[in-house]
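Only one protein chain is missing from this complex, and each of the others stays in its spot.
Presenting subunit A:
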Amino acid sequence: MSGTFVGMPAFPVAAHDAVRNETLRGNLRHATHTIRAKRAKAVAEVSDWAELREAGKRIKDHTLFHLDRYLVQLEEAVTAAGGTVHWAADADEANRIVVQLVKETGESEVVKVKSMATQEIGLNEALEEEGIRAYETDLAELIVQLGKDRPSHILVPAIHRNRGEIREIFTREMSEWGRPAPEGLTDTPAELAEAARLHLREKFLRAKVGVSGANFMIAETGTLVVVESEGNGRMCLTLPETLISVVGIEKILPTWRDLEVFLQTLPRSSTAERMNPYTSMWTGTTDEDGPQNFHLVLLDNGRTDTLADEVGRQALRCIRCSACLNVCPVYERAGGHAYGSVYPGPIGAILSPQLRGTASEIDASLPYASSLCGACYEVCPVAIDIPEVLVHLRERIVEGGQVTREGNKVILKPAKGHAAERAAMRAARWAFGRPGALRTGQRLASRTRRFHPRTLPGPGRAWSESRDLPTLPAEPFRDWWQRTQGGNTDKGAAK
């Protein structure tokens, strides 16, 4: 994935600082709670939401099961409509293809529609290395790019910024990139939006090359679909002479009809809108209208490996709506950057360790970045059981086992750093297999309770630093039960 995330510390380390950042906490609380409430309202209006959710799940599962067939069908349809299809096994290959395509146009700048796939492969950085400047045109991506920052949310990548911070970034940075921010810019949303509009307009009108991703690709017609709210996507998709779209292979849908489901569930889940504001669809090229050269780069980058995993493959159903981020209590407190990936939040915690593998510290820590509260699964419009996949990935980390990497079956060893935990789990399993042993332990704990400390040393500090320990009772329940014959002769608890 993006080079900007390499070397990220494990989730708990990154989160340690984030939870203490009052500004960040305030920004995230306000933003996630607002969108959370709006989404709930927008979804409650739809009487057949449960059926739409089930339909979305089934369409995606069906497509993933027959992905080979649909991808070939898509390639044929796109080619027949005047486009050119390229296949990229990984990020490097995709970047090489895009760089080459831009170079062939002779241009040294591109305008970009907000796209997760190009973030995932670190395309902007790859273009930069070749002397090509990529301009982000989505408002929030612009804020992130100007602020030399990283995105922290799938849909609203600058969610960690408030209006005051945005005003400051615009005033300071816009002149470096093009049209400066207007004099005396305030932090009212309308003024900030107008500053961005003016700044971006000259780039739209000048650019000869547009780069996008896509929300959906229709196999039967070769049509690509981009769903956005600002109109910047429409500009990038229609004004340039050359359009290059980088799209993950799982974004395919068999037919136009299938869109009916997702164009209902996606807007309501992501922005709480009944209908999406700008839905752009294009099929290859059209003479004298829109881009005359269209290239589709189909990106694998770990998706086929993910598809090989029976439990984990459901993550590929994701339509990037962000509902799971907005409802996640962990995301709300830790912020998106702590996830060390362009895919933060619950979906990121199951997607990143599958796409990238679990070798790095950050990827091995992500499956644990959840209390398994299940709020993410509840809101997911394609019913991805995120807690189930999280637990599955925890198992992969502590037990190892067979996974698919770059198309090959490999056996993972259990991860390091879990030895003490593994020993504790085994010891607990041993004791729980013997009620007598459990009872001895309980009695010992109860009888020595006067000597128990209020706080714990070593690993136990993780508990007692912020929480008091429960006081032990004078006797465990099972002793009371036996002593009183099931409470029939109860003379009160032992003192």
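Convention: a residue touches a chain if its C-beta (ideal position, glycine included) is under 8 Å from a C-beta of that chain, and two chains touch if they have at least 3 such contacts; residues count from 1.
Basically, contacts and distances are computed from a predicted model.
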item: Per UniProt, the name of the complex member that is left out, chosen from "L-lactate dehydrogenase complex protein LldE", "Cell division protein FtsW", "Cytochrome c oxidase subunit 3" or "Sulfate ABC transporter permease"; value: "L-lactate dehydrogenase complex protein LldE"
item: Which residue of A:9, A:180 or A:374 touches the chain not shown here; value: A:374
item: Candidate in contact with the missing chain, chosen from A:196, A:224, A:315 or A:334; value: A:334
item: Contact footprint on subunit A, counting only the chain that is left out; value: 11-12, 15-16, 19-20, 25, 310, 329-330, 333-334, 367-375, 377-378, 388, 391, 393-399, 421-422, 425-426, 428-429, 431-435, 438, 442, 445, 459, 462-463, 465-470, 472-473, 475-478, 480-482, 486-487, 490, 493
